[in-house]
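Removed: one protein chain of the complex. Kept in place: all other protein chains.
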Amino acid sequence: MRTIPRRIGIPLACVLVAAPLGACSQRGAGGGGTEATGACKGQQTTGITKNSIKLGGTYPLSGPASAYGEIPKGIRAYFDYLNKEKGGIGGRKVTFIVRDDGYQPPKAIEEARRLVEQDKVFALFETLGTPSTTAVWDYANQQKVPQIYVATGASKWGADTKHPWTIGWQPSYVAEARIYAKWLKDTKPHATVAVLYQNDDFGQDLLGGFTKAIAGSGVKVVAKQSYEVTDPTVSPQMSKLAESKADVFLDITTPKFGSQALAADAGNKAWNPLHILNNVAASTTVLKPVGFPNVQGIVSATYFKDPSDPQWANDPAMKLYKQKLAQYQPGADPQDQFHAFGWAVAESLAKTVQSMKCPTREGLRDAMRNQTNQMDDMLLPGITVNTGPKDGFPIESMQLIRFKGTRWNLFGKVIDTRKEFGPVG
Amino acid sequence: MTARQVRWARWAGGIVLAAAALYAPFYFVPFWNFEFSLVLVYAVALLGLNLLVGYSGQISLGHGAFFALGAYATAVLMFRHVVPYPVTLVVAGVLCFAVGFAFGVPALRLRGLYLALVTLSVALFLQPFLKRFGSLTGGSMGLTITKPDAPAWTGLAQDQWLYFCALAVAVVSFWLVRSLMRSRVGRALLAVRENETAAEVMGVRLAFYKTLAFAWSAMLAGVAGAVYAWVIGFVSPDSFTVVLSITLLAGLVVGGLGSMSGPVFGGFFVMFVPSVSQDVNEAAPGIIFGLLIIVVMFVAPTGLAGLLRRLARIRK
Partner (left out) sequence: MVNFLQQVVQGLGSGAIYASLALALALIYRFTGIVNLAQGEMAMFSTYIAWQLVHSGMSFWLALPTTLLISFAGGMLIERIIIRPVEGAPELTVVIVTVGLFVFVNAAAGFFWSFLIKDFPNPFPGGALNLGGVQFGYGTLGILGVVAVVMGLLYLLFQHTKIGLGMRAVSGDPVSARLSGVRVGRILALGWGLAATAGALSGILVAPLLFLEPNMMSGVLIYAFAAATLGGFDSPVGVVIGGLIVGVAETLAGAYIGFVGSDLKVGVPLVIILVVLLLRPQGLFGRPTVERA
């Protein structure tokens, strides 16, 4: 043959690429999942047996949001610890599959489908980011696969009623905003506020919650500036906000921009507002590069123990986390709050799985919506995981913190935002 | 092998390919049908990009923007139930053709590098722009739409139906471009790519054809975007970052510029290489993905299509 004609070239390539992929599955044969018998008859048992449970999550392991790719390392360390030292979750060894979505919703859908249809996971734990989670939740609910403890603070995971298979975990951004609003109304009833916010669902949710919560009070937002995650720096926004001479600066940023805003605030001697830094950026690892002397007196709110904060150095849960992370994920920086976050949410998941009445997807769905005072040792003392038929928000309590010296100091009492302000709607 | 045998072999190959493409959705599970639908979507988008980059020599680093425009036009129309979903394909195509034509006029005056940079900044501008008009576009939350179901008479599942939609659009697009390239327009474009001045001297209306190439190219990207919206069922600004535009161009060059099979290879590359990369190295898939791009370019500087042609020539 003289040349491979192009018309053969294409199918040849398709066969070469597609055959090994296709070899793993055939339509109709084993396409569906498995079902339980006995008391839980008819419920789905895909991905779970007497001695194993398979979970899968999508995270940005590549691209601009890769910082969040550290979360699954914390989760993996916790599951390895359970598997090797505790016999898994109630005797079930955990398999945890992580896929990269690059923080792109179409990739998240693709990878979620791969996890559910190809890897046949029991549940999606977790999807990260509001856009990716939104892209996946219709699919998860059509397939009746639990999409549990998603890593985003949008309020819709709890407020929505059409997606019973999806639930958040961390306090919603709106709840956090209400805490700041309440505290300002109590302590500075006539404060003027300047706001810097990330121009996406996270920033808009928190800003919206804050604006609503201060409505009708003496606290007023007098200036606001947004930034895009693609912006190299927020210093132009900061110098514009400085013109407002506001009493309070509400800083709704993600870690890198948090550091930039803190540095800009510290560098401007002519404007010295009270700086409120939202929880997402309130890690000591964000403050340290700015220099501790420059960030004294900053206020934030939190719900879990910051591993870089010396006050938890002798806390048993923190010691266990640091020891096991070093053992099972050598190379992962224990100071990184994302590792601690992963560890904490994995602990919550394990406890939820243990509380299932039926070892089925339906069982997990019911369990995740029926937790009472679940203790998660990485959460602040006094904060527990609570859900119910009408409560889709697992964590709703936070406590205010103020930075002093080289660490955060808790002040005031733990605020249960549901009791205090009513459910987020 | 005689010329007749070659022709026979070509026909046989074509029939095998067609049969495989038609049979595939009945063989594969929904997940793979979904994956192959997206391969077809990207192939159509790359076909459009190829028209611009491969045939008329204009570099665009912002083709993701036209893809996004098509997807958003479709999503907005379907979200508000303005028109039945097949119509959105036409709307997306016409809209992108018009916008592409408008862009093509200034683009004419920008050469290689400069056009690349301007289109890159268009891609960058797209995201805040989509967020600004939130009442229409759903802002940063995006829009979730109901994916089209198969008509009852077909008896097909949704994933199969969407695959066939993507396949039909791809086949028609490839046929269109093929006819286009064999027509007067195509010959003019090729002449322009080979030697602009000579082509102009010989009476090719340079400006007109280059602008037209931009418009056709945008239209194909928009059509691909429409099918993308059907298959994915969700659009948001984060779906169409600069990364998409750059990945599309990389996919096309890796697949092979200026050939009909290049976009198909490119579609497979864009779709599967990122997930293969993370199978190799979960900790940092980017390291593998980056290396793969570089290695493919070393082995096949003219793309995979060019490599295949070269291999075939060695065997003769």
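In this document, chain identifiers A and B correspond to the written order of the chains, with residue numbering beginning at 1 in each.
To be clear about the criterion, a contact is a pair of C-beta atoms (placed from the backbone, for glycine too) under 8 Å apart; a residue touches a chain by one contact, two chains touch by 3 or more.
In this text, all values refer to a predicted model and were calculated from it rather than measured experimentally.
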* Any idea which of A:S52, A:Q225, A:S355 or A:T406 touches the chain not displayed? -> A:Q225
* Among B:L120, B:V169, B:I232 or B:L308, residue touching the chain not depicted -> B:L120
* Structure fact -> Answer key for B:C165, B:V235 or B:V254 versus the chain not shown reads B:V254
* To do: Have a look at A:K269, A:K390 or A:K419 and name the one touching the chain we're not showing.
  => A:K269
* Asked: Tell me, which residues in chain B touch the chain that this view leaves out?
  -> 53, 59, 106, 109-114, 116-118, 120-122, 124-125, 128-129, 131-132, 195-198, 242, 246, 249-250, 253-254, 257, 283-287, 289-294, 297-298, 301-302
* Considering the entire assembly, which residues of chain A contact the chain that has been omitted? -> 62, 64, 66-67, 69-70, 199, 225-228, 230-233, 235-237, 239-240, 243, 255-256, 259-260, 263, 267-270, 285-286, 288-291, 333, 335-336
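Everything below uses one rule, namely that only the chains that are shown with their structure count from here on.
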* **Contact set on chain B toward chain A in their complex** => 1, 6, 9-14, 16-17, 20-21, 24, 26-32, 34-36, 38, 124, 127-128, 131, 139-142, 144, 228, 232-234, 236-239, 241-244, 259-261, 264-265, 268, 272, 274-275, 278, 282-286, 289, 304-305, 308-309, 311-313, 315-316
* **Residue ranges of chain A touching chain B (in the complex, touch as defined)** => 1-15, 17-18, 21-22, 25-27, 31, 61-63, 66, 98-100, 102-107, 109-111, 113-114, 117-118, 129-132, 134-135, 138, 199-201, 204, 228, 230
